[in-house]
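The structure under discussion is supplied below as C-alpha cells; questions concerning it will follow.
Here the complex is missing one protein chain, while the rest keep their positions.
Now for chain A:
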Amino acid sequence: MSQIKSSKKFKWALDFNQKNRTPTTELPSPPGYSQSANANYTESSKDTDSNLLLIKKLWDVALGPLKQVPMNLFIMYMAGNSISIFPIMMVGMLIVRPVKALFATQSTFKMVEGTQAIGQKFVYFIGNIVNILLALYKCQSMGLLPTHSSDWLAFEEPQTRVEHIGGGMSLI
C-alpha cells in the first residue's frame, strides 16, 4: 500500500528537499581565524592543567597515611594501655586501615601513569608501613603481641624427672 501510495506520491509529488549529492565545498574560514593555532592551544593547555592537578591530588593521596601519623599517635595516647573494648577497637582500626590501604594500592593509583607514579606509590607504601608499625608498637605496649617466652609455654616441653621416690612416716 504504502509503496503504491509512495509511487503514487512519487508520480505526482514534487520533492523540494532533494538531497544534495554534491559534497559541500569547504567554506573559507572567517578572517583572523586560524584553525590549527586554536586547536593547538586548547589541546596543550587542557592537557598540562589536568595532569598537574592529578599529580597534586595523587601526592595528596600518597602522603595521606603519613599525615595520619600524628593523629594516630594522639589516638594511641588517648586510648591508654588497658585492655577493654574501646582501646581494642581503636587498635584494631589502626592496624586494619593501613593493611587494607596497602592492598588497595593498585586501585588507588590506577589512573596514573608517568614518572611520578613510582615515587607516589613508594611514599604511600612507606606511610602505611609506618602506621602499621605504630599500631604494632601500640599492641606491644598493651601486651597483645606474643613476644614473651611465656606466650609460647604451651609448646614447651616440661622437665622430666630422673629420680622417683616413695615413702613417708614409719609404719611401725
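In this text, a contact is a pair of C-beta atoms (placed from the backbone, for glycine too) under 8 Å apart; a residue touches a chain by one contact, two chains touch by 3 or more; residues count from 1.
Keep in mind that, in the parts below, contacts and distances are computed from a predicted model.
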Omitted chain (choose from "Mediator of RNA polymerase II transcription subunit 4", "Origin recognition complex subunit 2", "Cytochrome c oxidase assembly factor 6 homolog" or "ER membrane protein complex subunit 1") - UniProt protein name: "ER membrane protein complex subunit 1"
Residues of chain A (touch criterion as defined above) contacting the omitted chain: 82-84, 143, 148-150, 153, 156-172
